[in-house]
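Here the complex is missing a single protein chain, while all its other protein chains stay put.
The block that comes next holds subunit A.
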Amino acid sequence: MLDLFARNRVATLIAVLFVAYAAIGAVAPGYLSGATASVVISNSLVLMLISLGTMIVILTRNIDVSSGSVLGLSAAVLGLSLNAGVSLPLAIAFCLATGALAGAFNGLMVAYLGIPSIVATLGTLGLYRGIMLVLTGGRWIEDLPQNLKALAGNHGLGFSALTVVVLALVALAWFFLRKTRFGRYFYAVGDNRAAAHHLGVPVRRVQFAAFVATGLCAALAGLVFAAQIGFIPNQAGNGIELKAIAVNVLGGVSLLGGTGSVAGVFAAVIFITSIDSALVFLKIPAYWNDFIAGAILLSVLLLDGRIRQIIDRRIRARRYAVHERGPAQPADTTKARIVEAGR
């Protein structure tokens, strides 16, 4: 049982999540319903996309703090082109291209010019926000067309088209990182860059690709944001990158690179969003949100840390228990060794 928790943070997270759901369900019957689930999912989409992108970069032992600005910039490109009369599919293409370009510029600086990622993306955090403000002249973009907002509207089962797209993307990311060789490269680059290089992994290309993927995710988040809210304030996405980093830590992604899973990030996003919705449901004033979310984040991390320590101790004990019992090698190899030794 403990082993399960040790192996993945996801299990700890889901266990805590269930306890929390049960408690809230007991206090406020009616919380646990399909409607809540639908709200939680659609509220989580933006954070989900940003966290997913951030995770890919963190896996390669870099960091991206510019995603919030990329979100804002690509949403602005989307809104401006729509309001200029560009058709919806073409506007979406512009939006995604903006994200990809922004990510590629980050990737260029980090992977090919060797600028530390925190410095490079802190720079573009301001730069991209600045470009957005220049483009919009500092004004909010309003009166977005109806067909954009319709993307976020519920279809029959309580899910919007965007929800389906995002969930499909999450599944795709999981498959790619877990099941393909190129996906494994992302872990390898973050785990030990020199080793990856030595074993023939195209280290720079992988780092670059991670930033482009993050840019695309942020652009898609911009699209979701605009569709859900219906207008684009010029602070759109401000500060979400830090929340995404917290989500990653909560979901078991090591900031040192090389470990983490899509499932963990998914569970963490749902967890954080559920807290928000539960607080609303329990009629706790909104200004408590940050306090409670922070406290829960720390408790989960502490709990997880304790569990890990216990497990580590056990693994060590098991490893060294061999010596209590006697030799580990089978007799024949030992014999062979003695013969060789007598050379």
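One rule holds in what follows: contacts are C-beta pairs under 8 Å (C-beta built on N, C-alpha and C of every residue); 3 or more make two chains touch, one makes a residue touch a chain; residues count from 1.
Here, contacts and distances are computed from a predicted model.
Not every chain of the complex appears here, and the one that does not is recorded in UniProt as "Autoinducer 2 import ATP-binding protein LsrA", selected from "Acyl-CoA dehydrogenase", "Iron-regulated ABC transporter ATPase subunit SufC", "Autoinducer 2 import ATP-binding protein LsrA" or "3-isopropylmalate dehydratase large subunit". Only one residue in the set A:V164, A:L199, A:I284 or A:I310 touches the chain that does not appear here, and it is A:L199. Taking the complete complex into account, residues 181, 184, 187-188, 191-192, 194-202, 254, 258-259, 316, 319-320, 323-324, 326-329, 331, 333-338, 340-343 of subunit A touch the chain not shown.
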